[in-house]
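The other protein chains are all here in position, but one chain of the complex has been omitted.
Showing chain A:
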């Protein structure tokens, strides 16, 4: 008797009441086509001058969310429908977050490339240049000098602090340093610039003081906490067995650190330092305040104003001369140079990390 009921078509109970696997993709394509067709009709009727691509993508995606929710609601029920809706929204959020990155890099390349490719951009300064021509050599040299000195100041202090925190630090001082290093990562860059200015204008009693070294000090204030955090993380990864083996052989503690702990974590520390350089090399505000701007070359960190690449970009944009397009082109070219430097630093840092890091269990 009961076997009679089986004569209805056999369904797979595991997939019953579910949408087919690729249905979200199909719904997305369908909604884009529907909305696109709608906009095409509007375009062909002459109501708009061009086909509305942005509108198609935007309203198509909205329609997709609604349609997918409704389909799923009637086939799979309310809980699955909500799950599918959230999956769609989360994915859309990710794509939306990428749009500025793509737009920004795209525009910088398109706008910056013409001036970037002129031969004088890397060989000349802006001295006596009005309108088109000239280059950013003074700014590039200034950026390398200022950032280089900032690195020279920050790395020893940051690394020693990280060693203190991982190898020596116990108790209140260590906890205080950890807390305030974290707090220091949040100092606004302009405040660091104001600090360097306040310090040196008091020391030298010169209210109009501008020099490259001040910029290095300001950048160090921003860079030290980043170096401490990243080095500390790396030093913590060194297995304790290595330290204990060294102690067992009678090696003093400081030699253990110098000869065992540091070499083991060197790749990670180098990576952290390079990433921290890439963080501060683009800082504009502190250098605008304490290093100032100039159109000439300056190789002396300790006297006179010193141009840097970010300030060059800002200055070219903010004070455009008669032939304003030339200034804007140079600003974009400077921005492109900055992005190339930052991306290279990041890329090399990741390569160093991947190639030289000791292989841990993961």
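Note that in this section a contact is a pair of C-beta atoms (placed from the backbone, for glycine too) under 8 Å apart; a residue touches a chain by one contact, two chains touch by 3 or more; residues count from 1.
In this text, contacts and distances are computed from a predicted model.
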Among "Phosphate transport system permease protein", "Nitrous oxidase accessory protein", "ABC transporter substrate-binding protein" or "Carbon-monoxide dehydrogenase large subunit", UniProt-listed name of the chain not shown: "Phosphate transport system permease protein"
Residue touching the undisplayed chain, where the options are A:27, A:68 or A:224: A:224
Full-complex contact with the absent chain, from A:30, A:75, A:137 or A:191: A:191
Touch criterion as defined above, residue of A:156, A:239, A:263 or A:321 at the omitted chain: A:156
Per the touch definition above, residue among A:67, A:260 or A:339 touching the missing chain: A:339
Candidate in contact with the missing chain, chosen from A:19, A:257 or A:326: A:257
Hidden partner interface residues of chain A, rising order: 79-80, 82-83, 86-87, 89-91, 93-94, 96-98, 100-101, 103-104, 107-108, 111, 156-158, 160-161, 163-165, 167-169, 173-174, 176-177, 179-192, 194-195, 197-199, 201-202, 207-208, 221, 224-226, 228-230, 233, 247, 252-255, 257-258, 278-279, 281-285, 288-289, 292-293, 310, 313-314, 317-318, 328, 331-332, 335, 338-339, 342-343, 346, 350
